[in-house]
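Here the complex is missing one protein chain, while the rest keep their positions.
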Amino acid sequence: MFYREAGQFKTTYAADQAVFPILQDKIAVLLAVAVAYAVPLFADEYWLQAILIQLLVFALMAIGLNILMGYAGQISLGTGAFAAVGAYACYKLTTNIEGMNIVVAILLSGGVAAAVGVLFGLPSLRIKGFYLAVATLAAQFFILWLFNKVGWFYNDNPSGTITAPPRELFGIAVTGPKATPEARYWLCLTFLVVFAWLAKNLVRGRIGRSWMAIRDMDIAAEIIGIRPLQTKLTAFAISSFYCGVGGALMVFCWLGSAETEAFDLPTVSFPVLFMIIIGGLGSIGGSILGAGFIVLVPIFLTNFPPMIGLEISTALQKHLEEIIFGGLIVFFLIVEPEGIARLWQILREKLRKWPFPY
Amino acid sequence: MEFLESVFVAPFVEMWNYPAFLAELILVGLSTGVLYSLVALGFVLIFKASGMFNFAQGAMVLFAALTLVGLMEQGLPLWAALILSVAVMVALAFLVERFMLRHLVNQDGLILFMATIGLNYILEGSGQLFWGSDVKRLEVGIPDQPFDLGPILLNTFDITAAGIGAVLVVTLAIFFQKTSMGRALRAVADDHQAALSVGIPLKTIWITVWTIAGIVALVAGIVWGAKAGVQFSLSLIALKALPVLILGGFTSVPGAIIGGLIIGVGEKVAEGFWGPAFGGAIENWFAYMLALVFLVFRPQGLFGEKIIERV
Partner (left out) sequence: MSQSTSPTASGRAIGDVIMKVDSVSLSFGGVRALDNVSFEVREHEILAIIGPNGAGKSSMLNCINGFYHPQDGEIYYKGKRRDTAKTYEAAEEGIARTFQNIALFKGMSTLDNIMTGRGLKMKKNLFWQALYYGPALREELEHRAKAEEVIDFLEIEAIRKTPVGRLPYGLQKRVELGRALAAEPDLLLLDEPMAGMNHEEKEDMVRYILDVNDEFGTTIILIEHDMSVVMDISDRVVVLDYGKKLAEGTPDEVKRNQDVIDAYLGVSHD
């Protein structure tokens, strides 16, 4: 009875095409954003540091991968590599250029990642599906090897790790040892909110439709005038941009320092893939939900068993995680390939009728 | 300049000066290649039969090997453990068909692929859950004796592995060419629902194919495990199989063999002669780069079928 559209008629196309045409949705989302900003006021440091910032960072990468896979239909197993490019680019920029604003550095790093993404996306003109997955795997292995071997990337630091130098924004430390979790959280949250909104705009406009056309029927799309190479490369570029920004924020705001292992297949590429499958392919909101899910399950597994008196070793927990994730993926693919986002939609449709049965 | 020289000149000079080293690398590469081929075979089978790229093949290798070793650690003699392991893989095929494949009939290739990624994780997790995750030694009695063939150092293990691979390939080739199953499998790979509608027993075919793939995985697991120990990294071999399949063609059994050998040899030779120029460890990505080059110029691989698109 609360979730009714009755009386909400759209009298202009503009109103019909708004991001959240239903008023209750709009309110809900704005409320959610407000709550998100308020979280640091009552969350403890553990939650911020170990969970929430990670969630924000991975949500960005999930949006990136969803643009490439969910909307444009191009398989990518190289998310980790593109994130790494963003991270290392940001590192080089901030360590080599004095006084570069951190936001500018992050955006530029995203740009570098976008360029690399375009490079590895070039084969997509001739190859599709699993074959393309191999090309992205080539990117994954090669780029991480490069960042390991060539000292220039980590300023010839003997340990091979890159460490985020301290940076301030509006006088508040946002990276480095002095930065509080709250500050880092707010920076990441702002990036997520802004870029999620931009992504939502892109996917409902011309380029979004072109991506989905290529995904659904690429030959027909070409015949009606959509240029496949440009459309696919744009998808790679924007997706890699998001992954690059996510990667930079991962090192600068979450981990503080990292090695190439942080961007490996099992640490980034596969988890992000799971996020968009479970969250919902072709859904921006789903990417965020999926990220939340994947980040929270291990936390749940760590904290819940002791609550009911069970002791689980870390190794056992890891294996359980794998089984649960694998099982969930198969489950979602069978039952609801459009993921949590679709389940959420179904829930809302039921809410519309509530409390009536139909 | 020096770098260019080390890439385009020095390696060939080295090869000329040290032919025995080159020959050794080639032979080592061949033996690794056979192992890759064994894993790739499983992929080809499932792809031929269901149009699905089974990302979980590597996990199946690991799972099969873990089961075998685990059973032997419990005190079972080799022959009993082998029979039980085969039974386990058959059971696995049944379970996969019942709970996964049946519900994904006629779904998009991408969805099937992602389902196998999920399966991969399930197998990895449960295999290590039951049998533990430390490295295990696998003794199956494959002779492991180095011997000299002229100036070249060989190993009976590698010869045996190659032999096993050859036997497996010939058996599979005969199976696909000579039996009615082979024909039915191709129909299934083309269109699940159409195959069902002409009365091809989809369920039987899938269970059969996954069982065979499971047994192939077991064999691969035994050979790999005996060589390198049974451990988690075995499942990452699956990723190496991708370049093998690209080179050989996704649907070709001989292609999987030749592709595996080329990748095996290519990797070792590249690492041996070009590795120093790049600072080493180019084995990590060489196979994928080679595959990438193939993808651009010959996407169907050496033996695969060319795909003509119609509108």
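All chains are identified by letter, namely A and B, in their written order; residue positions are counted from 1 within each chain.
We adopt the following convention: contacts are C-beta pairs under 8 Å (C-beta built on N, C-alpha and C of every residue); 3 or more make two chains touch, one makes a residue touch a chain.
Fair warning: this is a prediction, and the values are worked out from it, not measured in the lab.
The residue touching the chain not shown here, chosen from A:219, A:296, A:315 or A:335, is A:219. Contact with the omitted chain, checked across A:74, A:140, A:234 or A:287, is made by A:234. Within the set A:210, A:239 or A:269, the residue that contacts the chain not displayed is A:210. Within the whole complex, the absent chain has one touching residue among A:40, A:64, A:78 or A:282, and that is A:282.
Not every partner is drawn; the one left out touches chain A at residues 13-14, 17, 198, 201-202, 204-207, 209-210, 212-213, 215-217, 219-228, 234, 238, 282.
Note that in this section only the chains that are shown with their structure count from here on.
Chain A and chain B have CA centres that are 32 Å apart.
Residue ranges of chain A in contact with chain B, taken from their complex: 73, 75, 123, 126-127, 129-131, 133-135, 137-138, 141-142, 145, 148-150, 219-220, 223, 265, 270, 273, 277, 315-316, 318-330, 333-334, 337.
Residues 53, 99-100, 103-104, 107, 109-111, 113-115, 117-126, 128-129, 133, 239, 242-243, 246, 250, 278-282, 284-285, 288-289, 291-292, 295-296, 299, 309, 311 of chain B are the ones touching chain A in the complex.
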